[in-house]
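Partial complex: the chains shown occupy the same locations as in the complete assembly.
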Amino acid sequence: MSGCSVRHYTLQISTQGKGTTEITNEVAQCLRDSGVHEGLVTVFVRHTSASLVIMENADQSARHDLHEFFDRLVPENTPWYQHTCEGPDDMPSHIRMALTRTSETIPVTGARLQLGTWQGIYLFEHRRASHWRDVFITVMGVS
Amino acid sequence: MSGCSVRHYTLQISTQGKGTTEITNEVAQCLRDSGVHEGLVTVFVRHTSASLVIMENADQSARHDLHEFFDRLVPENTPWYQHTCEGPDDMPSHIRMALTRTSETIPVTGARLQLGTWQGIYLFEHRRASHWRDVFITVMGVS
């Protein structure tokens, strides 16, 4: 039992159109800065056309196939979409976000993220254009 | 470093059959009541035929298309469903829940939910009939 520390960080992540960008190192840097040894890191994407996924970090082909799967499951130019004011990638981006995650909570012990060996944290961009995306990091726990 | 506060609230949300109901204001009211300034709000749906999604809150057509997508991806009256004792919307409701979210964790700083500009918190009802749904809110942090 001891005092509870809460620290917040905002990451601004540059994305290059549709696909996944690894942010594991950036999240780990927030944890180091916080001084928290035991607790939780919460990652929260502040957008509805980008999302999170914890994904295999070794072989790029896994992420290639993940992108391809979502392009096929939620295609652009579907005739029944009504929400197309920002272009053919507008509505698919919201659906792909809803099918993945907005927040993830990762345990911390011994001042380290307890990710598995092959797990990386990825920001998943669903729009065609490049964007700056805000990812909010909260580290909560004890020193 | 300071004392840790945990406050719980149960929201009872009325749903009118399949679709999304915004609960952002209700969640924000719990946060105000808690007095927590820095921490996390966790939203948890206590059902397996309703779920959560953080979705674009500006243009209703986005939510219309989201509903339509799930109606097409997980249709009723699929011949291989075995779990149909409560009707044709029974099994699809569990699958749609599994594809979206049961819990979401939203950061709080300066006593405010750190949602993005276009993000709203929605309860996603998957059954045809009206229901009262229990949504459990936990606010944890420091004052």
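The letters A and B name the chains in turn, as written, and every chain counts its residues from 1.
To be clear about the criterion, contacts are C-beta pairs under 8 Å (C-beta built on N, C-alpha and C of every residue); 3 or more make two chains touch, one makes a residue touch a chain.
Here the structure is a predicted model, which means the values were calculated and not measured.
All together, the complex described by this structure holds 3 copies of its single chain type, of which 2 are visible.
The rule is simple: only the chains that are shown with their structure count from here on.
Inter-chain centre distance (chain A to chain B, centres taken as mean C-alpha positions): 19 Å. Put simply, chain B touches chain A in their complex at residues 1-4, 38-40, 53-56, 59, 61-62, 64-66, 68-69, 73, 99-101, 104-107, 109, 114-116, 118-119, 140-142. Listing the residues of chain A that touch chain B in their complex gives 2-6, 8, 42, 44-49, 73-74, 80-83, 85, 91, 94-95, 98-99, 101-103, 105, 134, 136, 138, 140, 143.
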